[in-house]
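The complex appears here without one of its protein chains, the remainder shown in place.
A and B are the chain letters, set down in written order, and residue numbers restart from 1 in every chain.
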Amino acid sequence: MKVQSQSEFGTGVGTLLKITLAPTIWAFHFVISYGAAAVWCEKLTAQGDTVALQVWLIGLTAAALLGIIACGVVGWRVWGKGGYGADGHTPGLGNTESRQGFLGHASVLLSVVSFIAVIFVILPVLMIGSCT
Amino acid sequence: MKYSGTNRPKPEGIWPPTEEMLDVPVDKAEQAKREDRLRRAWDEPTGLAYWTAVNNDKVGAWYSLTALFSMLCAGVLALLMRVQLAVPDNQFLDADRFNQFFTMHGSAMMFLFAVPMF
Partner (left out) sequence: MPQHRLFQPAILLGLSGCVGRQSVLDPAGRDASTLLTLFVVMLVGLIVLWVGINGMMLFFNTLSTRRYEEATARKLIIGGGIVFPTLVIAALLVWGLSIMPNQRAPGDGLRIKVIGEQWWWRVEYWPAGANAPIIAANEFRMPVGTRTQFDLTSAYVIHSFWIPALGGQMDMFPGRETMISLEPLEAGVYRGQCAEFCGASHALMVFEVVTMEPDDFDAWLTKEAAPAVATTGAQAQHGSEVFLREGCGACHAVRGTQAIGQVGPDLTHVGSRESLGAGILEPTIENIAEWIAHTDDLKPEVEMPAYDDMPNDELLALATYLRGLK
């Protein structure tokens, strides 16, 4: 387990990618959803029909949610399978295990938030099936 | 000639200090004089120079008191508006004055109280 963690979470700056990936997926999903809805309603549809838009955005949402779940799973593994025991949260040791644990924990939390947020972003498009 | 920039007194003696040098006790009178000088360097200024204080605790207190004063002034405007709205067809403030009052109340409350304070 330790060898695997050390290869997944080194000490270079690229390790930060793991915690930024979930919110970044959320951000892109948000911008693309809103942008696509705006452009669709303004330019690409004459009668305000939104079925095609909804289909495309459901696909995008599914991809985003899978990505976020993957980030969460990776973070969970590195975190030590959610250890809340006596060592689960020893703070501040400047070694690689501590850092991995923190980054994993942070990844899981950010993935949870991003997952919920992506669902909240897509709900209006799905529930309000018109352009007005 | 004042010492500044590259014109600084050259260091003399042994560095780092040896244990024997560190063990030499400080003369009590000299220590008292040094403490006195240090305290005086950090004293609050007196008289009109009080307002030149740079200690951030002091400056922070002045900042908060000013914001609070702005809040009270904007509050007075609000109370005057309430007088106007207390009874129907009141003529305490005319329309233009009322508009000026709520504009100033809002601006003062936000920019002079809420933003500085929070």
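Note that a contact is a pair of C-beta atoms (placed from the backbone, for glycine too) under 8 Å apart; a residue touches a chain by one contact, two chains touch by 3 or more.
The shown structure was predicted, so the numbers you read here are calculated from the model rather than taken from an experiment.
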Candidates B:22, B:48 or B:95 - the one touching the absent chain: B:95
Hidden partner interface residues of chain A, rising order: 84, 112, 116, 119-120, 123-124, 127-130, 132
Chain B residues touching the omitted chain (full complex): 94-96, 98-99
